[in-house]
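The complex is shown incomplete by one protein chain, all other protein chains being positioned as in the whole.
Moving on, here comes subunit A:
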Amino acid sequence: MMSGAEMVVRALTQVGVKHIFGYPGGAVLDIYDALFEANDIEHLLVRHEQAAAHMADGYARATGKVGTVLVTSGPGATNTITGIATAYMDSIPMVILSGQVPTSVIGEDAFQECDMVGCSRPVVKHSFLVKKAEDIPATIAKAYHIAATGRPGPVVVDLPKDIVNPKEKHPYVFPESVQMRSYNPNLKGHKGQIKKALQTLLAAKKPVLYIGGGAVAANCSELITAFAERLNLPVTNTLMGLGAFPGTHRQCLGMLGMHGTVEANKTMHNSDVIFALGARFDDRVTNNVQKFCPHATILHVDIDPTSISKTVSAHVPIVGSVEQVLSDMVEMLDNTGEQNDRQALATWWSEIETWRSTQCLTYQKSDKVIKPQQVVESLYKVTNGDAYVSSDVGQHQMFAALYYPFAKSRRWINSGGLGTMGFGLPAAMGVKVALPDSVSVCITGDGSIQMNIQELSTCLQYGIPVKIISLNNQALGMVRQWQDLIYEGRHSHSYMESLPDFVKLAEAYGHVGIRVSDPADLDAAMEKCFAMKDKLVFMDILVDQNEHVYPMQIKYGAMDEMLLSKTERT
């Protein structure tokens, strides 16, 4: 016999939870009291619940394990909504346990009452309002199962205070396995469709592999790499798929889309077959859907049927996990020994190389002012390209995505779908908690970092030595870039006036701050930062205020219509 609060802790232990990111409050005090005794679970007290969700998110992205959040009712719960939406858009497995007012007063506008199931409904994979203590173990088991399987996503478990009452004891029954008649994600693709897709791909003269976040979720980088090498296919990764195919590989064309490389976007636009693996033809990839890749036959593998033919119709849709479908394809190739047209591929590659030779990521260095691209390159050098890089949202995010070629999956942690400023620092913390021996970096800007800067305090409390690389251009850079390009340079409210002294701020929080403004000092400062292994170092790097991110797709255009600099276009 156990109380509901004890059941919560016991069930979390049984599903394998090792870390919880949370913040206590009235409705969850009984759960926190039960947690006080738990030896197998470490709880990290955050400074704002939104950050707890981002930490659990970063934790999940780096490891593939389900992240766990525990917050109180009302404001505690609503503060997590942005974090939940972030995880939902990027299909990140997460369970959010929220306190709720006692069932007897639900609906009476009680103190700190909020309909969490209702509030979070549009941004969760599923949610539960637990009505009886006996249901707690099975509900928690289901929540973790749903979060982690199929297309992963966040699941909310709302726990009214009366059902976790420590005075009332109930029998504890944890299910041996989770069976749900209404939830059985399909992993295995349709054999006939797979065969058809393979034949189309083999017959292609100008194929391209387009890899998205689904390939990261499926943990099958090696399989993808072997497949791409076998057929000598050009590969492009989405923002969410960076690292799923090594960015350092000869066949990698880099990121595609709005700020994609010339070679990636040109290859897509001119291809005759697009083989999409776990990507969703997002508007930041396709540009104008009407003009999207006019000659391409589209083979689309996704675990979520709703992602297929949502924006761009697939000619050969395959519902299944990237890993399973690709394994089946490899088996078919092994059995038949078929090859693709090597001659055609060679011609295709020579065309691609002419696009690649434009070296679209070249930028003008200066000896007066640090260029943001240069900072990312310096970071790449110092970390040997092997850091876990979390990012906030804006220009720095695109610079990181373009100038730090990720060789491995799960190294690039960013809010791709929702585009959440304030994500970077807590996400980097989540990574560091999950993988204490790793190098965890947050690339950020002077705007984004201030959206969750309070977590510097959490870092001190738990000794989480992440490195913060802030590209400080004293403006909301991406907003400003758009204002320069579209609004004739009218910089409406995109200045960050009266910025704090970030070095002093880092020091006030008990960390190390380093300011760099001279390009000549950059590499040395970067070395110094990473040499301090056990310290959180905040690098306040003053960068060129006028730099734009290029290439950039031209609005309403086709994929390959791009601005290449402030004066050139394709």
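Everything below uses one rule, namely that a contact is a pair of C-beta atoms (placed from the backbone, for glycine too) under 8 Å apart; a residue touches a chain by one contact, two chains touch by 3 or more; residues count from 1.
The rule is short, and it goes like this: contacts and distances are computed from a predicted model.
**Q** Refer to UniProt and select, among "RNA polymerase sigma-70 factor (ECF subfamily)", "Dihydroorotase", "C-type cytochrome biogenesis protein CcmI" or "Acetolactate synthase small subunit", the name of the complex member that is left out.
**A** Its UniProt record gives the name "Acetolactate synthase small subunit".
**Q** Of A:Leu44, A:Cys114 or A:Leu129, which sits in contact with the chain we cannot see?
**A** A:Leu129
**Q** So which of A:His190, A:His249, A:Lys310 or A:Lys528 would be touching the chain we can't see?
**A** Touching the chain that is not displayed is residue A:Lys310.
**Q** Which of these, A:Arg181, A:His493 or A:Lys533, touches the one chain of the complex that we don't see?
**A** Only one of A:Arg181, A:His493 or A:Lys533 touches the chain omitted from view, namely A:Arg181.
**Q** Out of A:Ile146, A:Val382 or A:Met526, which residue would touch the omitted chain in the full complex?
**A** Touching the chain that is not displayed is residue A:Ile146.
**Q** Under the stated touch rule, tell me which residues of subunit A contact the chain that is not displayed.
**A** Against the missing chain, subunit A presents residues 117-118, 121-122, 125-127, 129, 146, 180-183, 304-306, 309-310, 313.
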